[in-house]
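All protein chains of the complex are present and in place, except for one that has been dropped.
Labels A and B are assigned to the chains in the order they are written; within every chain, residues are numbered from 1.
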Amino acid sequence: MNNEALKERILGLVPDAEYQENKQFLTFIIPPAKMHDLALRLKNEADLAFDYLFCLTAVDMVKFLEVVYHLESTTHRHQVVLKVRTEDRVNGAVDTVCDIWRTAEFHEREAFDLMGIRFNNHPDLRRIFLEEGWVGHPLRKDYVDEVNIVEF
Amino acid sequence: MNFSIYDFTSFTQWIDKVLYDNLPAFWAIAVEMTIIGVAILLFYALIGLFLVYAERKVCAFMQNRVGPNRVGPFGFFQTIADLFKLLMKELVYIKNADKLLFNIAPFIVIIASFMAIAAIPFAKGLHAIDFDIGILYVIAVSSLGVVGILLAGWSSNNKYSLIGAMRSGAQIVSYELSVGLSLVTIIILAGTMQFSAIVEGQANGWFIFKGHIPAFIAFIVFLIASTAETNRGPFDLAEAESELTAGFHTEYSGIKFAFFFLAEYMNMFIVASIAATVFLGGWMPFHVGGWEGFNHIMDFIPPFVWYIGKTFFIIWIMMWFKWTFPRLRIDQLLTLEWKYLLPINLVNILIMAFIVLMGWHF
Partner (left out) sequence: MKEIINLPVKNVEEEEYHINMGPQHPSTHGVLRLVVSLKGEIVKSLKPHCGYIHRGIEKMCEKDTYPQIIHLTDRMDYLSAHINNHAVCMLVEKALEVEVPERVKYIRTIVDELNRIASHQLWWCSFGMDMGGLTCFFYGLRDREKILDIFEESFGSRLLHSYYTPGGLMMDIHPNFQKNVKAFIKYFRKKIKDYDELLTGNIIMQLRTRGIGVLSKEDAISYGITGPSARASGFACDVRKHDPYGVYDKVDFKEILGTTGDTLERYMMRMHEMHESMKIIEQLIDNIPEGDYAAKMKAVIKLPAGEYFQRVEAARGELGVYVVSDGNKSPYRMKFRSPNFSNLSVLDHLSRGCKIADLIAIGASLDYVIPDIDR
């Protein structure tokens, strides 16, 4: 499916998805409540078949936290990028997709550890790199560590 | 006294006579035992040191390396330097370890190999004790070592050690059967369990040739099973470096570790000696029927050299195994014993008994 058709298809599934201009990938901003449902359909519908989540990451945009999903279909070889935003920096939570793509389990733990985004229904949401008692989430823009981070 | 390197009988009998003539019987025996003990201890230490060096050189040879080459000529004194290092190392005690068993274990292992070495004939007449059930004794004593390994694993209070010890227990108990039964095959052929008689029986041909194919099969089975018995690669599951870090001796350090280390090499030496004695004629020279000139040349080589040569040949084969094969898994190890070696052995004994009954052997 080419990008135009794919855009129509996804906007048909989630009408309130916001299309974002990007040279490389087809990018959509999805309302958090609809993400899990959309993910299920993206994976299971035969003409979409996005079975390979090749990157899951989180970005701190200061105004909001953003989870970015890079998806690819191994049968059709088309790709799409989905973004989910949450403005709550303390309890911000997004539905997990690790029941759909197993690889998300580790990547979500990483996003939780370094960016502090919670994932609802995640089976084992613990810090993955840092120790249990670590204060703060280092990849956030407002993270301060006066000892280890040297400002030039 | 006429002393000859071809026959130690007169020499040992002379010592015996001198002692009994000059001392009361009790003290004569005591002195005799002390002499033998010291001699064996020295021999043990020397062979142990040499085997460690040999293994390092053989393994270097297999791995495109030079091996030890700094301490002494060709690194010959490397193991002595290592020995001093081990002697001086701190003995680490483990919290919550069972102190008594933890300390006893290395001694049990090393005593077992000590006892086994007593019955082995090194040359004609050079023999600490010549039991009429020598083979049975050696098999019985050499399997005592596993008790030490089990205790070491149990008392270390370390799960890696425990897994290693359990593996070792399962392994040695299983392979003990094959070692015993492959020797029984030759006992049938030889008609005796006495080492000296077995060696004498091979004066006109080694048992591996005399016993046709069954003896050869028994030899191969013995080689495999005895490698497993000594916990050496590819059967080194008890210490399995990449799985259990060091297995049963994970928690040992210094001289206690050295005991385990030494015992492993001595066990290798003992099983190689038994293989050499039972299958390859012990200290008997290599003779070919009818070639008188050739046989005479062979006779000039002293028996002790023959014995050492054969033993080291087998040790070399065992080292070759270790440095070329990957390790087996525990279930494959037990499958190999119970499903392959044991049935082959039992059938082999029957065939051998049949051959002996019919008198088809040489």
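Quick note on the criterion: a contact is a pair of C-beta atoms (placed from the backbone, for glycine too) under 8 Å apart; a residue touches a chain by one contact, two chains touch by 3 or more.
Computed from a predicted model, the values in this text were never measured in an experiment.
Screening B:Gly233, B:Pro285 or B:Pro303 against the full complex identifies B:Gly233 as the residue touching the chain left out.
For the options B:Lys159, B:His296 or B:Lys339, the residue in contact with the chain missing from this view is B:Lys159. The set of chain A residues touching the chain not shown comprises 22-25, 27, 51-55, 57, 59-60, 68, 70, 74, 77, 81, 101-103, 105-107, 110, 114, 127-131, 138-139, 149, 152.
Remark: the residues of chain B touching the chain excluded from display are 59, 62-65, 159-160, 163, 167, 233-234, 236-237, 240-245, 323-332.
Basically, only the chains that are shown with their structure count from here on.
A straight line joining the Cα centres of chain A and chain B is 64 Å long.
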